[in-house]
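Here the complex is missing a single protein chain, while all its other protein chains stay put.
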Amino acid sequence: MISTKARLGKDIVTKEGVIIEDDVIIGDSCYLDYGCIIRKGVKLGENSYVGPNCILGEFQMDFHNDRDSEYNPKSLTIGNNALIRSHTVIYSGSAIGRNFQTGHHVTVRENVEAGQNLRVGTLSDIQGTCKIGDYVNFHSNVHIAMYSKIGNYVWIFPFFMSTNDPIPPSEIISGCTIDDYAVIATKATLLPGIKIGEGAFIGAGSVVTKDIPSNMLAVGNPAKIKDHVSSLKHPETLEPAYPWKLRFDRGMPWEFDME
Amino acid sequence: MISTKARLGKDIVTKEGVIIEDDVIIGDSCYLDYGCIIRKGVKLGENSYVGPNCILGEFQMDFHNDRDSEYNPKSLTIGNNALIRSHTVIYSGSAIGRNFQTGHHVTVRENVEAGQNLRVGTLSDIQGTCKIGDYVNFHSNVHIAMYSKIGNYVWIFPFFMSTNDPIPPSEIISGCTIDDYAVIATKATLLPGIKIGEGAFIGAGSVVTKDIPSNMLAVGNPAKIKDHVSSLKHPETLEPAYPWKLRFDRGMPWEFDME
Partner (left out) sequence: MISTKARLGKDIVTKEGVIIEDDVIIGDSCYLDYGCIIRKGVKLGENSYVGPNCILGEFQMDFHNDRDSEYNPKSLTIGNNALIRSHTVIYSGSAIGRNFQTGHHVTVRENVEAGQNLRVGTLSDIQGTCKIGDYVNFHSNVHIAMYSKIGNYVWIFPFFMSTNDPIPPSEIISGCTIDDYAVIATKATLLPGIKIGEGAFIGAGSVVTKDIPSNMLAVGNPAKIKDHVSSLKHPETLEPAYPWKLRFDRGMPWEFDME
């Protein structure tokens, strides 16, 4: 079902079972795969791909609280060249920049403001009301709590969890902050209100209970500061492996500049 | 496809692609969203919402063992006012009380007996054959092993795991028990047969290897008892933060009674 009140660009592929509701705007050259659902008011940039059984513009709680009222969606805006893989759900009320990519079975809730080149891996769960910079990489199964603030060029690996409630359950919200270029290895946890400094490295399985300063390496449960990140060596060259931006450029804006 | 042998109440919305099989009973004012599947024999209470691509009454193993025999489903019963979000799968053979809510991509298997006001977050996985009380809250990505027993007013946070096999793989089953008002912070694990006492608090990342008495705080891997839960203070008032029932009422039966 494609609404006659939707505005579709040129050269759009719509496979069997696609749903496009009223007031949707879709840019040129998009590919909408089997059975994806684009709810009322979504704006999707050109050359984007939406996988099977995805939902864009998912209902927020106000719809469920009163399904009989006229549904007045907050817009969801996604920039050009998005690649949204199957079974992903993105709520209304968020704005995501260009070159957005997701894996499968991802959830992104409302009030997320994200920059360009965000990548969100399979089974990740962005709980909403958070701010994410440019060129951020969430690997699979990354869980971002509400009220998190994430800078640019941040890498977060699987089974990460940020939290926000110091005495659950409560009405206190104390979001975490992760600054530019930080790297958080697999299965790390941030307790409520923690701040990870620019370029810091958090080791696998760490539970971070205190703020970690810029460019420091922290490991353990509770995480302890071990050294400067430059103490981590490249296993072959034995040169300092961090800051990583001096040695890695795939998909980064400085790609092809390095020698 | 809506079976003529299904019994639908009044004022039901069925969006494109909905499947309703034989002998399904659906209460008044339900909203069945795009492509949800309600298998044979399911009973869904009035004023419920079922999201896109959900499956209610999912096949148990007996169907797969003999697909050619007449399929004789155990009933799935879900009470009034359910809110079941997209891509959720709930097996036949369970019974869930009123005001049930799920996030997205949830799985609930067979032989689950759950009370009213159960909330199960995105990506949670209830493995079946367990008993869950009233007003229980599972946040995202909570994994409940078979043969778990969970009381009333329990809170469990993401990446929780209860286990049941002391020498895996084996045929021994030793389920965990979590008593009323207990709070289990993110990424905790319970070893097989563990009992968490009423009102206990388990810290983030803990691996619980011994029973925890009522109203005690336990933290670490292996988890050690640290103090009474009242030692955890509200960060602003500095009053004891637990028992939480004395200071928190959102969504609880005593909501609006507090002053």
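All chains are identified by letter, namely A and B, in their written order; residue positions are counted from 1 within each chain.
In this section, a residue touches a chain if its C-beta (ideal position, glycine included) is under 8 Å from a C-beta of that chain, and two chains touch if they have at least 3 such contacts.
The structure presented is a predicted model; accordingly, all values stated were derived computationally and were not measured.
Q: If the hidden chain were put back, which of B:35, B:73, B:151 or B:175 would touch it?
A: B:35
Q: Since one chain has been left out of the picture, which residues of subunit B touch it in the full complex?
A: 1, 17, 19, 35, 37, 53, 55, 58, 64, 67, 87, 89, 105, 107, 123, 125, 127, 141, 143, 159, 161, 163, 166-172, 174, 187, 189, 191, 207, 221
Q: State which residues belonging to subunit A touch the missing partner chain.
A: 13, 16-17, 31, 34-35, 49, 52-53, 83, 86-87, 103-105, 122-123, 137, 140-141, 155, 157-159, 183, 185-187, 204-205, 220-221, 232, 234-236, 241-242, 244, 247-248, 250
Please note the rule applied: only the chains that are shown with their structure count from here on.
Q: What whole-number Å value describes the gap between the mean CA coordinates of subunit A and subunit B?
A: So the centre of subunit A lies 26 Å away from the centre of subunit B.
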